[in-house]
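A single protein chain has been removed from this complex, and every other one stays in its place.
Right, subunit A next:
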Amino acid sequence: MHHRYRWGRGIVLPLLTVVTSVACHKQSTPPGPATNITFVKPAGFPEPVYRLADNPVTNDGFALGKVLFYDGVLSRDGTISCASCHIQANAFTHHGHDVSHGIEDRLGTRNSPPIQNLAWSTTFFWDGGVHDLDLQPIAPIENPVEMDDKLNNVIGKLQRNNRYQQLFEKAFGSPGINSTRMLKALSQFMVMLVSADSRYDRFIAGKENFSETEKKGLALFEQRCASCHKPPLFTDNSFRNNGVAPRPFGTDSGRAKITLLEEDLYKFKVPSLRNVALTAPYMHDGRFGSLESVMNHYDNGFYPTASLDPVFKSGFTLSQDDKQALIAFLKTLSDKGFITDERFAPPPGFVQGD
């Protein structure tokens, strides 16, 4: 799971790059060319929440953000990058891990969420403890079970790195590496991760046909699920207790951890369902390994606590047919273009761990 990829340890890599390009008589300038990167609001999407006017996405800012995203330099021992737990092929989640392992294989307590459509997200993390995308990366960098470093130390490492000195100057027009610039560059990369071209989107646009089962699933979804998983983002950004049973040991109190309110006990952020078929396992602690298990949960599998969402309090059932139709529909939310988009792909030299 350790990443061998690190951007330009000191000057070795940049030197190698020069040597290689001279030797090959060929211009190779990793990271990959970021041509004409612009943020485009998909048709039917609301206005973004992220203040793009304060941090307009540029080719060089995005390119820098991408290098940072894929670089283990953000962690204490260089082994963990953002991409360790946010893998493009899985809509930037850590597929197959109920909770992610960070530095030295330390385990967290929550399932890593997809990074997609963050420009519309009002809060971050399962408990919404962070309210600004620019501030989000500090949490995994400083979390002892994730990257276990300190932001000031990371900035120091970047400041001493020639390659980063060049990338920051290119991105921001003047020399200098500081927290604002680093966080803004990461935000530029992250807001570009827009998923809005699934089969569902094309069906809505009249460019695609749905099978009868998918159509039935869509109708059911609109009736039963869409009040919380509200299209087009498939979340209403609220915090709710969907009746996932608290663990007897190490109970995660969820939103209440932030608000300190009893009524928020066991509430977690309603996740977007875009690309849901690619992002197993499910729920805040990744307890369900399949969509079938998720459907079974929503078939009266709720653990009754005082804060259980009212919608589940008076019984909420799904028939076997309903479950199959819903799963068929949920699979239409997979966005192949998003998970294969070259612009978001790892830069050359990146080795993905397990």
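Note that a residue touches a chain if its C-beta (ideal position, glycine included) is under 8 Å from a C-beta of that chain, and two chains touch if they have at least 3 such contacts; residues count from 1.
Operating definition for what follows: contacts and distances are computed from a predicted model.
Asker: Can you tell which of "Amino acid/amide ABC transporter membrane protein 2 (HAAT family)", "Ferredoxin-type protein NapG", "ATP synthase gamma chain" or "Copper-binding protein MbnP-like domain-containing protein" UniProt lists for the chain that's not drawn?
Answerer: Its record in UniProt gives the absent chain the protein name "Copper-binding protein MbnP-like domain-containing protein".
Asker: Just to verify: which one of A:N59, A:N162 or A:S179 makes contact with the chain not shown?
Answerer: Only one listed residue reaches the unshown chain, and that is A:S179.
Asker: From the list A:F125, A:F234, A:Y266 or A:F350, which touches the chain that is not on show?
Answerer: A:F125
Asker: With the full complex in mind, choose from A:L151, A:A277 or A:A345 the residue touching the hidden chain.
Answerer: A:L151
Asker: With the missing chain put back, one of A:N237, A:N296 or A:Q324 would touch it. Which one?
Answerer: Considering all chains, including the one not shown, the answer is A:N237.
Asker: If the hidden chain were put back, which residues of subunit A would touch it?
Answerer: Residues 51, 54, 122-123, 125, 128-132, 134-135, 138-139, 141-143, 150-152, 154-155, 178-180, 183-184, 237-239, 257-261 of subunit A touch the chain absent from view.
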